[in-house]
Each structure stands twice: as C-alpha cells, then as structure tokens.
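Single-structure report; data block below.
Removed from the display is one protein chain of the complex; every other protein chain stays in position.
Note that the chains take the letters A and B in the order they are written out, and that residue 1 is the start of every chain.
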Amino acid sequence: MSPELASLLRILAAVGLMLMNGVILIYMLRRVLGRLHQRLGPVHVGPQGLLQTPMDVLKLLTKEDITPTNVDKALYFIAPAAVFTPSLMAYAAIPFSPTWMVTDLDTGLLYTLVVMSLVSMGLLMAGWASANKWSLIGGMRSVGQHIAYEIPLLLSVLPVVMYVGTLNLSSIVEAQSGTWLGILPQWFITNPLFWPAFIIFIVSALIKVNQTPFDMSEAESELVAGFATEYSSMKFGLFFLSEFSNSFIVSALAVTLFFGGWTLPFVPDEVLAPIAPVVFMLKVYVGIFVLMWIRGTLPRVRMDHLMQFAWKILIPAVLTWILVFGFIIKLFDLGRPVG
Amino acid sequence: MTEPHFTVTESGLMTPEGMYIPGEPPKGIRRIPKGVDRLGTEHLIVNMGPQHPSTHGVLHLIVELDGEEVVTVEVSIGFLHRGIEKLAESRRFDHLGTLMDRGDYVSVIHGEQAVALAVEKLMEIEVPAKAAWIRTLTAELTRLASHLVWFGTFGLDTGAMGQFLYAMRDREVLLDILEEISGQRMMFNYVRPGGVVADLPTGIESRILSFCDTFEVYLEEHDALLGGNEIFQARVKGIGVVSKETALAFGLTGANLRASGLGFDVRRDRPYDAYPELEFDIPIGTIGDSWDRYTVRMEEMRQSLRMIRQLVGGMPGGPFTAKVPKVLRPPAGEVYASVESSRGETGIHLFTDGGTTPYRMHYRAASLFTCQLFEEILPGHLFADACMLLGSFDIMLGEVDR
Partner (left out) sequence: MWGKGILNGMRITMRNMLRGPITVRYPYERVTLPERARWAVEVVRDESGAHKCTACMTCVRACPDHILDLQFTTAEDKSKHIDYLRYEMGACMMCGLCVEACPFDALKMGQDYELAKLTRDELTVDLLVDVAAAAPARAKKASEVPAGGTDDSRGGGTDG
C-alpha cells in the first residue's frame, strides 16, 4: 500500500469515527440525561430507541436550509465548516492503541490543543454572521471564555510534559504503563503530584466542550440558542456534531494524559495489543459519562464569575503549581523522560 | 411618576435639554433609546420575549444592553389578555371560579377561594368547618405544586436541568391527588361559594400522608441539589436586592415581600378558612436578594407540608358545603376578599347590583405588581442575572394579563 493511500484511509477512518461518535454520543446523552432525571430517554424508534439519532440525522439532512435575509452570507456559510474542521482535525493525534492513530506527531499534545482552540473562531463567526443579537452575544461570550481558558488548559498539561519530557501522546501513554510497586496502575492520576494539574485540566476542558456549567455561549435560558439560533438543517447539525466530538476529544485527552491511555495494569502486552483500542474507547466513554453527569446536575456559572475565576484564580494557581512541580521534579529527580 | 417628554430619533433620544446620551437613563423612559455610551460603543437593544425561554410565559422585555450589562428595561405585558374581569360581568357567581382558574393557572385553588370568600362575605354565608378545612387543604397542596413549578423553573433559569424534572416528578403526584379530589389536574373548579363541590374521596388521607412522607425527603434533596450548590449560591446571593421601602412602594406581597424582611401574610394577618386553627411559621428574609427569595419559598414549602399534616389529621366532620341557593343573588354592595396565593395577595373586589352576575369584578394579581418592579430592579445587573431574577420573583403571566 502506498503511504498516500494509507494516510487517506486513516483520515477517512477518522471522519467515519467522528460521525459515528457523534451519533452514538447524542444517543448516549439522551439516555444518560434521561436516566439521571428518572426518565427513559428515547425508546421508540428501533430497539431501545437506537435508531432515534440516525433518524434525527436524516431529518436534519432533509430539512429546509433557511438562510435569513440579513446574514453575512460568506461568513454564515463558512462558520459551520470552521467549527467542524478543527474538531475533526483534533482526531489526528489521538492514539487509540500503539499502532492505531492517524498520525504519530511529535508535538501531538500541542497540536490537539491548538487545533481545538480554533473552534471558538468559528463560533464567533457564526455569532457575528447570523445578524441576530442573541447569536452575537453568544459568539462574544464563547470567544471570551475560550481565550481565558486556553491558557490554564495549556499550562495544566505542562506538568505531564515536564515529567515525561515529550509532547508525543503515544510516548506519554507508554510512560504510564506498568504499576507502582505492583499495586496501583502507574497512571498519572494515581500520583498525587498530578492531582492539581488534573483538576485544573478538567475545569478548563469543561469549558472547551461548552457544556453546563459552562455553556455560556448557548445558554438556552438566556440566549435562546446562542450562536446557533439562526442555523437550521445540517448547518446546525455540524455545530452539534462538533460539540459532541469536542467532548470526545477532551475525554480522550484526559484519558491519554492522566488515565494511562490504552494501558491496563497487570495485563501483559501480548494480551493488551489486540484489545488496546477497546480499552481506550471504554475509558473515554466513562469520561464522557462523567461529563454528561455533570451536565445533568449543575447550574450555569455566570460569565463574569467565570472570567474572574480564570484570570484571578486558575491562571495564578496553575503557574504556581508548575513552579512548585518543577522544583519537586528537579530536587528529587522524579522525571522519567522517555525516548 | 411624572413622564418627561421624549422623542425617539434614529440616532438617540431628544430630551427638552437636547440630545440625551444614555449612561444614567432618566426615570420614566417609555421607549428605549438606541444609545451610545461614554466609551463610544453602541448599546444593544434586545427584545426578550414574548417567546423567550426564561420569561415564564409571554412577558415581553425590551432590554437595552451595554455589553452584558442591562441599562434599561421596559416591561410590556398584555400578550395573554383574555378579559377575565370583563367576562366576569356575565358569569353567575358560582361560575366565576372557572374564570379564576384561568387567571393564575398554576396556583388555581387560591383564585377560586378568593371569589368564594368575596361572595360569602356579601351574602353572609357561614361556611361549615369541614368545607373550610378542605379548602385550606387543597390550597396548601396547590401552593406546594405551584412552588415546585417555581423551584424547577428557577433551576432551569440558572441553567440546571435536573431539579426541574425532579420538581415535576413530585408535582405529578400532587396533581394526581388533586385530580382525585376535584376531577381535573389543573382547572379544578372545586371551591364554590358556600363550600366545595364534593367531599374528600375515601382513602385520600393516606395518600396525602404518604406523599408528605416521601416529599419530605425529596424536598431536602431539592434544597441540597440547588440551594447547596456553590455555583448557584454565587449566582443568587446579593443579586436583585429589593429593599423594604421598594417592596412596599411597589406593592409586593407574598414571598417576595417577606424575603425583603416584611412579615405580611394574608393567612396570618387577615385569616380566612381554617388558617386561624393551624400552627405555622412565616419565614422572613433579611435583605431581599434572590437568595432570600429562594430560602423563603423553600421554607414555605416545609411549612405547607406541616400544615397539610395538621389538616389531614384534624379534618372535622360535617357537611362539605353550606346550604346555598343554586343561583346566587348577593345583595347590592361592594366587597373585597383576599387570600394568600403562591405569588402573593390575590384579591377579588366585587361590586354587585343585586343581580345574578357581578356588576364589576376587579382581580388583584400579585404578579402584576412584581412585573412593575423589573424596570426598577433589573438595570445594573448582568443579562444572565436578569434571566435568573425573572425566575426568582415567580411571576405568572396568566395572572398579570388576565
């Protein structure tokens, strides 16, 4: 197989995975939220309501695509793509197993975070182009929160990078294989040194996925539907998909950085190799379940509280922690650089 | 409030003193200007409602925003006007309840009760003890149901979805009980001048008591889920402070007034039906912010539960309605009767001319007074808080617009 063909196939697989993920996650969200609220969620279409989301996708595809009169046509059409593409691109560096990944980037972590941060630009575009005041407020809010939380998000992963000395995601996973003293898995989450970083990562990552308690940009009780108010049909579908794929990426990053990626303790490598992607996916889905659980429970934070929290608490905290962490690592020579 | 004469032009607002640049908007603005503030940024005017998720019905707010901050608010009501007061002039006295049901359609019994009390006062009908107790029981059950709607939508306004559905779950049981008593889930048409339509069905007492037992647990859960949440506390504490003076000036009643620290409650201060015989406390807030309104209403639910227990336990025997003629002909006169509904004092002012229908009926709706407050309270808050504040005041547009 020529390398071009192989990469093309990998990219197609990523697209397929993203679309599949979207459909499955929407179904999962409905079921999980339903159960959390003592409801059933979709049960009618297909066995256990499994066909509900595919039908919804069909509905979105066949619905009339309305373009309001006063919109900025070019931006209005680009915006869904500008939101969707980065979400898709973010799949490129995620290691599903030692061998399964679109591309093994040496700067995989940085790449993923950078690409994810492009999403907010698309949201602003959508908000501005819609010629709708609710959308505009939603777009502005989203840019504000994304810029503010970009920094703690990037900084919160630094301890991991300092520890393993690489930005390559598969190397980070490999560094977490094995166990501490034969009891605990050697995932970074079992090491108290990484807990502050993990908490900061989770908070900033929640903002990335635009979910309650941080769904400021489409706060449905305030802004009707935020930046997506004027979008219909599949354009709206793209926003929707990108949001779900973002929660997948965020959960996948958390699993890769702190929960050992595809590794399992006590399982020899030969056994693990074929089931690695399954292990990874399971971990990611557990992470997504927690995201949905949070979504079904918490009220929304206010915009200014959110910004104050970022600039006044989170960023100083994460900077301090990096300093302390660096000292500890250096003093006790704890780092385990790979490769 | 004197009204200055403003003319709205394309670029701003002309006042007698010349062009008005918004910043501190003068009182009594009728149309919000398309203003420019000192930083030279343009203000945004958004029409919030009548179709907006958090206006609780068809309230229309014209909000001028400076960034995220609310500069002025104009409340525009009347989208749900059905002419209840005028219609009442062609309804027989025992049929007025069906109109009042559609006034405040979430706390229904209270409207019916107000009408019944007014007619009874006019005709000097003595209500049998049992009738009064049944009325009070249904009124307290309705208050619980109504407060649950407030609780759920308040959560929804702050962005939390869970408690809305949990509140609806509990309300469902309440509505089932009320359906069993009255025959319908929302428009009960149960209270009539002289008493109630029918006796309590057999076995309802145990149902109510078992509801009380489960709900007691759920209520604490609700309180912990929303009120215990730090995010929620950060959002409501100190927001939307209504001082005692403002509350009095705007004629607030009910929980909104009590949250400001004024302990007026019709149930205690102008007792009617079985309330004099009941033991209950009236929770009072301190500074009148949204948190006070939240805690006062939550405490009111606990007190309602307490009252329901007493009412079920001490239900007297006897007839459930006084002997009243089928067609009521109160003597000519004027009467005002009020009850404590879930939203405040619901009053009925009746003028009669000796006929079978009222000559004129005035319906004092507590939410209308709360609505007027928005123009005073919302400016200066963030837009997100404005939505939350609408929820905290618990307005009912069916009652505002009638």
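Note that in this section a contact is a pair of C-beta atoms (placed from the backbone, for glycine too) under 8 Å apart; a residue touches a chain by one contact, two chains touch by 3 or more.
Quick caveat: nothing in here was measured; it's all calculated off a predicted structure.
Enquirer: Could you tell me which of B:H95, B:R268, B:R309 or B:R360 touches the chain that is not displayed?
Expert: Only one of B:H95, B:R268, B:R309 or B:R360 touches the chain omitted from view, namely B:H95.
Enquirer: For subunit A, which residues lie in contact with the unshown chain of the complex?
Expert: The missing chain touches subunit A at positions 34-40, 43, 293-294, 296-298.
Enquirer: In the complete complex, the non-displayed chain touches which residues of subunit B?
Expert: Spelled out for subunit B, the touching residues are 91-92, 95, 98-99, 162, 166, 169, 176, 179-184, 187, 189, 192, 194, 197-199, 201, 221, 224-226, 228-231, 233, 321-327, 356.
Methods note: only the chains that are shown with their structure count from here on.
Enquirer: Mind checking the centre-to-centre distance between subunit A and subunit B? Centres are C-alpha means, answer in whole Å.
Expert: 43
Enquirer: With touch defined as at the start, can you tell me which subunit B residues reach subunit A in the complex?
Expert: 44-46, 52-54, 65, 68, 155-162, 165-166, 169, 225-226, 229, 231-232, 234-235, 382-385, 387
Enquirer: For the complex, which residues does subunit A have touching subunit B?
Expert: 33, 36-39, 133-134, 136-137, 141, 212-213, 215-216, 219-222, 224, 295-305
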